[in-house]
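Every protein chain of the complex appears in place save one, which is left out.
Order of writing sets the chain letters: A and B. Residues in each chain are counted from 1.
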Amino acid sequence: MFYGGDYNPEQWGPEVWAEDVRLMREARVNLVTVGVFAWSALEPSDGTFDFGWLDAVMDLLAGNDIAVSLATPNASPPPWLAEAHPESLMVGRDGTRVGVGSRGHFCPSAPAYRDRSLRFARTLAGRYASHPALALWHVGNEYHAECFCDLCDERFRQWLRDRYGTLDELNDRWGTLMWGQRYSDWSQVHLPRPVRGRVNPARELDFSRFNSDVQLDLYKAERDALREATPDLPITTNLMQYFRLNDYRKWAPELDVIAYDSYPDPAQPAALADAALQYDLMRTLGGGAPWLLMEQAAGAVSQWPLNLVKPPGRMRLGSYQAVARGSDAVMFFQWRASRYGQEKFHSAMLPHSGRSSRTWKEVSALGAELAALDRISGARTEARVAIVWDWPNWWAVEGCYHPRHDFSYKDTVTAQYRALWRRNVPVDVVSLDDDLSGYRALIIPNQYAITDAQRAAVRAFAEGGGHVLISFFSGIVDENDRVHPDGYPGGLRDVIGGHVRDFSPMPDGATVEVDGFGTGSCWQDDLVAETAKPLAAYPDGRPAILDHALGAGSVVYLGTRLDEAGFDRVLGTVLDRAAAGPAHPAPDGVEAAVRQTATHRYLFLLNHTDSPVTVRLDRAGHDLLTGRDHRAGDPLPLDAAGVAVLEQDLS
Amino acid sequence: MFYGGDYNPEQWGPEVWAEDVRLMREARVNLVTVGVFAWSALEPSDGTFDFGWLDAVMDLLAGNDIAVSLATPNASPPPWLAEAHPESLMVGRDGTRVGVGSRGHFCPSAPAYRDRSLRFARTLAGRYASHPALALWHVGNEYHAECFCDLCDERFRQWLRDRYGTLDELNDRWGTLMWGQRYSDWSQVHLPRPVRGRVNPARELDFSRFNSDVQLDLYKAERDALREATPDLPITTNLMQYFRLNDYRKWAPELDVIAYDSYPDPAQPAALADAALQYDLMRTLGGGAPWLLMEQAAGAVSQWPLNLVKPPGRMRLGSYQAVARGSDAVMFFQWRASRYGQEKFHSAMLPHSGRSSRTWKEVSALGAELAALDRISGARTEARVAIVWDWPNWWAVEGCYHPRHDFSYKDTVTAQYRALWRRNVPVDVVSLDDDLSGYRALIIPNQYAITDAQRAAVRAFAEGGGHVLISFFSGIVDENDRVHPDGYPGGLRDVIGGHVRDFSPMPDGATVEVDGFGTGSCWQDDLVAETAKPLAAYPDGRPAILDHALGAGSVVYLGTRLDEAGFDRVLGTVLDRAAAGPAHPAPDGVEAAVRQTATHRYLFLLNHTDSPVTVRLDRAGHDLLTGRDHRAGDPLPLDAAGVAVLEQDLS
Partner (left out) sequence: MFYGGDYNPEQWGPEVWAEDVRLMREARVNLVTVGVFAWSALEPSDGTFDFGWLDAVMDLLAGNDIAVSLATPNASPPPWLAEAHPESLMVGRDGTRVGVGSRGHFCPSAPAYRDRSLRFARTLAGRYASHPALALWHVGNEYHAECFCDLCDERFRQWLRDRYGTLDELNDRWGTLMWGQRYSDWSQVHLPRPVRGRVNPARELDFSRFNSDVQLDLYKAERDALREATPDLPITTNLMQYFRLNDYRKWAPELDVIAYDSYPDPAQPAALADAALQYDLMRTLGGGAPWLLMEQAAGAVSQWPLNLVKPPGRMRLGSYQAVARGSDAVMFFQWRASRYGQEKFHSAMLPHSGRSSRTWKEVSALGAELAALDRISGARTEARVAIVWDWPNWWAVEGCYHPRHDFSYKDTVTAQYRALWRRNVPVDVVSLDDDLSGYRALIIPNQYAITDAQRAAVRAFAEGGGHVLISFFSGIVDENDRVHPDGYPGGLRDVIGGHVRDFSPMPDGATVEVDGFGTGSCWQDDLVAETAKPLAAYPDGRPAILDHALGAGSVVYLGTRLDEAGFDRVLGTVLDRAAAGPAHPAPDGVEAAVRQTATHRYLFLLNHTDSPVTVRLDRAGHDLLTGRDHRAGDPLPLDAAGVAVLEQDLS
């Protein structure tokens, strides 16, 4: 079980380093991420390197049994590069070329940047390949950018030629005959720079694909360079919550281990449910393998309009939530709080107020606790339920000029996920391109864009005995935002056993009764049942929910957005059919999750409420945190923000 | 009576065309607008034309007795033009040159654009001048743009030289001595590009005039080219609601028939009153001649933040509203819903869900109904009341750094118009430059900018026996936003019989009692009666409304914004003096409007409420929709959203 954080020794001197290492040991830190922003400190001018201080730090860490996740510092190229190569700076959609002074200011296509960041990665790898501290490569930092410069423009054209072959195909895919934009030469095709009014959504959609690929390509180039030097060392980069620009499903196979930065907002009550969704996503992206919580905050962050401190015990609770859902690490940004800069008020393991702070007490206590949980490393989670989270669909549905422009894909998925989370049902977070054969229930919140293969997969899933819950405005367009022929919802018609004559957003605040399932809002399908049966109707008799027996399984189609209780009821119907129950029974507000090995099951009970609660155990277990044994049926008490980790024998 | 919509066959193939024409006949479509966005499909590269598919479509339509409104496709020049001539692209006020990917992206001054769009118009006209389908020319689409490029800059200088002759005159008109901006050479005069803080309002005002002229000039150039080829065919372009940039009063004389696109928002309760205002404006712009409802939506549109579907019966009701107020056409954007692009969720006569949809049922039923109303074509409406809607005043009052910066001219005029609409009083929508001799009452909502001639016209109108209702902040400045001398309201002092010592906006939410007329808000004049008598006073005794007998007529001046009932009361006073009553008595929420020919009067009764109502007829009539005869005094029942069109004998 890794414990530690980002460590930026270049901001401090040798005396502080010595104190750092002493305190790291006190807090049981065993892994630190070094070098993320050290490029300008390591290569002060073009081709001149100064690794002296890093050598010292690496040796010091190795000497204290602290492993290093060594970063390639490409997220912040040095000022000398910008000065000598202005074309290496990112250009915003509005044409503004940004300057130095923050981070992430590079163009992903500029040779000046690419060559030098690769050279740096190779130099770094060459120098530390055999260093005893080196345990993991951390490539760049939180890739997430768009550039609209001429170099990227040229690359976009090439990417499109590779994808579509002919200009006729491009014109067809993008529907350029709408508003008269048919291209007659490849030179006319450009990035979606500013237009008058609204841009062609298919072009924007392909730009999103392209952009994710461009960023991934940066990662892969460095990954390959590092691998050459250290063929056996794992390589990763840190992913982020709700980072819309990157299709992480295309990224995940390129990472040896999934690493994730988690920043749930203490000011948002739903933040921990959303964090759970992301953890389940990370676990699914890694094929079920354990992942690494690479960053979190010990207290407050500094990037939001209002940056609340985590109340006592909540940092610990959130850390166990990550472990419960598959993480084999608890890491922080950062080890020691910076004295200056944009993030000086971002909390740290070792805050400005030092060892006297509450933060340090909680951080060092957690380190000690986690050291006893090594046996959990590698344990995995089985889920019978999957929910769909799909980047191209996200881009498509929010870029399509939706009937309700403020429609949020993220809010839609998270609302449905929260219903699963409240039920403590183990769930994977998939796309319809994934192998679905292991699941019994499939929740499809809003699959506006759907390919033919995906439609076939949904049908096959149900026919094979799976149970599907699919919500409105799904199955409308293909992968290029072109409406599927033959009415709504395109080829899903046979899957849902009915069709939608018309749809309409509902005015803000308007609701409609759904017989037996509370009220609907946001949207209303004008729905016609064909081979399906109505499961619930509106007061005017038109169906609100369809229920379609299909092969050995079923498909429930939901034509409106139900209130929380109503959605829970329809979800319950589907889960019951799939026999998908909770990881463990628990009172409201208590999260229960399991990981297991060949021999043991680890049950995590996390009390998110502000009051003590009691959980009655379904079987005997040994609490790894208290060291106490509990019998089956025993009432296990949990303090407010309390945690139990029960080891249960599988034999 | 024309029925049909925009038709974009280039988005489909011959098989679909065949189905289109079959279904057009089923829906009784007799006119379609073709080619609006077809430039890139018809001229795939510079000077290379491909009219094959259009020939086929034109022949197919002609063969099925469907007439064509043929469009010059200048609204969306092809990508090849932008690529070869970047200077043909529009530049925004902030200096950003837009790209291809939406529409309307051209610079109106670039020779590369102007030459090629004219060449295209001539080529099109040459090819189809004698085609049997051709019934109408549709020039461009919804002209409405601003360009700030250097070519337009040069043209602005020339426009100003033409207008003002000398630089001294320009300096005087623009008041450049304020904040020290006196020009000493023409080269120093520019478009109102970004300044620090607030720009000279007189310069901005002249830019608005210039810009409207520049757009109109584009229209006229193509119009002239088309006229050369087909001297007898009518030519138009489609106007829009509340399009602030174009002074349609200067445009209207250049159109052979007024064409108008109407998009009342189903989410806005007042949208239909506002639609009525626009219809009355269109009728007035055409000198009382019938106009063409060139576009409307069959259901939802897609450009708003929330795009509601029109409820059952409401599309029909809205269509009859346009006909009642002078339209001889009911047309839609568009015939067949697009599969792709920015407007794929804009409704169509033939939606994605095809013939099974409610939309198609309503569209095809309306087509059948309208086919029976041909006898109404050409019938006109007489109005004794006029309300002023004036573009230069709009520009001036909202650009003058108004004491209340959020002041909305549109909201002011529409609020007063709605009071007329609720009374079902026939009304024309005029400017003070129009011939006012036919009217008995004149409503002037807020004529901040007024020329000497306009002031004389108002005085002459009243002296000649007319009755005027004029509201606060009128008569303040001349046509160059220069305050009229001698206090407020400039030379209107003798017209209103008093003066304003000072004026002030009222704080948000504040109200002041107006004796006998409810409450005032928004604004309060410090008003002094001279030859007028106070009609109502504030609690402190100062007059709120003046009433001035002037020659054979009267002028009522209103120094605040009254609430709805209060305004209705003062309006009633003026209308009573003018003997201006409703078209027909009707219950609340029922719109009554008349058109008449030499022999017949057509009374339209439109029930905008959600309940059935009964209207007692003032004279006998024959309902053209039901075919039933009704006697005078008969109670005529109207369903919710119901319509009656009564033909009444004028003899």
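We take it that a residue touches a chain if its C-beta (ideal position, glycine included) is under 8 Å from a C-beta of that chain, and two chains touch if they have at least 3 such contacts.
For clarity, every value in this text was computed on a predicted model and none was experimentally measured.
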For the chain not shown, which residue from A:76, A:364 or A:560 touches it across the whole complex?
A:76
Check the options A:344, A:533 or A:628 and report the residue that touches the missing chain.
A:344
Among B:203, B:601 or B:630, which one is in touch with the chain left out?
B:203
Cross-chain touch to the chain not pictured, restricted to B:178, B:368 or B:632, is B:178
List every residue of chain B that touches the chain not included in the displayed model.
94-95, 174-185, 187-190, 192-203, 400-406, 480-483, 485-488, 499-502, 504-505, 507-508, 526, 528
Contacts of chain A with the absent chain, listed as residue ranges:
8, 10-11, 37-41, 44-45, 73, 75-80, 82-83, 90, 92, 96, 98-105, 145, 267, 299-300, 302-309, 337-345, 351-354, 356-359
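FYI, only the chains that are shown with their structure count from here on.
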Averaged-CA centre spacing for the pair chain B and chain A, given as whole angstrom
49
